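As you look at this complex, bear in mind that one protein chain is not there, while each of the others sits in place.
Up next is chain A:
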Amino acid sequence: MTEVLAADGRPLKASLNRALRRQKLRALALIAPLLIFILVSFVMPIADMLFRSVENDIVSDTLPRTVEALDAWDSASGETPDEAVFQALYTDMALATEYKSHTRLGSRLNYELTGVSSLFRKTGRRVKRFDTDVYADAFRDASPAYADAAQWAEWMDDDALRDALPRTADAYDGWAKMIVEVDNDVPAEEEPWDFVYTALYNDVMTGAEPPVAVDLSGVEPVSLREQFVEIDKDWLDPNVWQTIKIYSPKYTNGYFLNSVDLQKGPDGAEARPESERIYVVLFIRTMIMSLSIMGMCVLLGYPIAWLLANLPDRTSNLLMILVLLPFWTSLLVRTSAWKVLLQQQGVINDTLVWIGLVADGDRLQLINNQTGTIIAMTHILLPFMILPLYSVMKTIPPSYLRAAKSLGATDWTAFWRVYFPQSVPGIGAGCILVFILSIGYYITPELVGGTKGVFISNRIAYHISFSLNWGLAAALGSILLAVVLILYWVYDRIVGIDNVKLGG
């Protein structure tokens, strides 16, 4: 096939592209603000949320040496790790305390094991006052070189020496970095801290040659394990160590397991104790209540939409204003109004008692439970069902019903076999809209739901703003997102998304 050429001899395709480029750029410039806005305020937060739900580098960042040392420890043994782990923990904690990152780590691990937060805070306060100063004193007494900051810096520049004294080099590097970052000082002008001397002592005791000969035989070894246990005997608890070890990888499925009432054990996922299981129930409740709200909206919205589509214009316009009226009122006001109506001394109960349907003694519990949430949310989401239904019904000509009747169908058959199938796309659109809105609804269940009528979103909000367990909130949110996507997919398979119409 020969290439088609434009009048000037260029390929026609290239000419066309050039002619269209300006148009395309202009079109892109028009939507650019929206595109950027969506990217920044929608896509990126969702990506961040998805990431947060598995991110877990705080443990390995804060306690790198401990995590490494724990590799050798068998978490199923039920025993406390050995002295080497405590030595690593000492260095890590001494540094973390300076960075003040130990409290954050404490709160993180506290989600998994209650009490770890205070353990870390307590340890952080006292880690600098360990009895390890005896090591430092011993070295300084042996040679003034050990008290010379510049000398230390020189030693730690010597690769051969670094290889001979790995623990010392590691501890010194950590310390030097901290001195620069936290204290804004020069390491070569500061005398190393006790934990560096402790590392040097440990190196020497395992057979390494110190830079300047020292006789350490007179030094009484300090058990770091004892030191830690003195602060809090929880350090003897294998559970604490197990938790640290389980949560040491950079990425974890712990938040997701937590979201479905599981927890990470030494042998993988295991069920949480009965008393701690809440999320699965909450997810199921959220689903069921959203479905109920959706069902109520269909039942109430369908006849209204039908009226809107079939009444004369004047009347239907008035009705439409009534449907849209709630949008002009704040959501908070509407929800609060339901509080007034539904409470036990509220308008509805008063009326029922006055009519005599309900005895004064046993007024109906209409609020602070699931009933309250369903009533209030049905009301709030009803327009989202009515509007798509209406716009679809508006396109169904009345002649179909007439045709069906002329063919011998009763009113009901004509409706059910002819009108209803054609309104299904509207029902589909309304249902998706209402269901997805309600599954993530927060403010109304919070206000009228009490404890029994809250949704998963309320729990997410709680973790975001009160418990500050953002990882768990992110995992719950991700599951919610996945559930919506799966339902959407299922819906597409069953009804077909092409059958969803918002009008036209």
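The rule is short, and it goes like this: contacts are C-beta pairs under 8 Å (C-beta built on N, C-alpha and C of every residue); 3 or more make two chains touch, one makes a residue touch a chain; residues count from 1.
FYI, contacts and distances are computed from a predicted model.
> Unshown chain, UniProt name, "Fasciclin domain-containing protein", "Putative tricarboxylic transport membrane protein", "Spermidine/putrescine import ATP-binding protein PotA" or "Rod shape-determining protein MrdB"?
"Spermidine/putrescine import ATP-binding protein PotA"
> Out of A:T329, A:S406 or A:S465, which residue would touch the omitted chain in the full complex?
In the complete complex, the chain left out is touched by residue A:S406.
> Given that one chain is not shown, which residue among A:K250, A:R417 or A:K452 touches it?
Only one listed residue reaches the unshown chain, and that is A:R417.
> Applying the definition given at the start, please give the residues of chain A touching the unseen chain.
397, 399-400, 402-411, 413-414, 417-418, 421-422
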